[in-house]
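Missing here is one protein chain; the remaining ones are kept as they sit in the complex.
== chain A ==
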Amino acid sequence: MLVIRRDLVDAMVAHARRDHPDEACGVVAGPEGSDRPERMIEMINAERSPTFYRFDSTEQLQVWRAMDAADEEPVVIYHSHTATEAYPSRTDVSYASEPNAHYVLVSTRDPHEYELRSYRIVDGVVTEEPVEVVESYMFAHTGGDDIPDLG
């Protein structure tokens, strides 16, 4: 199950809407091993395409180094589908290589209602998981409550 703060969901959807009809992509970093998404980073879609996305490799190196230095990991890796449902494509599955990440898809094909779903993708196997949107992690079933929420 993905437990995620509402402001992060809103920010991912806003990013997807803003870049529509191109696919938007990014990560939400969190403390290593916490499974708690905290810091959203909008990434450049180097493809600038309505059917494909790829993190800009140079930007990705900077972002991954910053996470490493802060003992963070990519808890969520998100991207949008702009004309199809929020389900991982064959391409999504072939590239999925962060076994600890929640792969979040946002569909913006409907201009009024978004669809947001989350998956684990491990060794080519896709497993959908429930998404619990919370106002704060203090009362959610996540790991430690020692770090106060920013949102």
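As a working rule, contacts are C-beta pairs under 8 Å (C-beta built on N, C-alpha and C of every residue); 3 or more make two chains touch, one makes a residue touch a chain; residues count from 1.
Assume contacts and distances are computed from a predicted model.
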Among "GntR family transcriptional regulator", "Molybdopterin converting factor, small subunit", "Protein-glutamate methylesterase/protein-glutamine glutaminase" or "ABC transporter ATP-binding protein", UniProt-listed name of the chain not shown: "Molybdopterin converting factor, small subunit"
Omitted-chain footprint on chain A covers residues 23, 25, 27, 43, 47, 49-55, 57-58, 60-61, 64, 73, 77, 79, 81-84, 88-89, 91-100
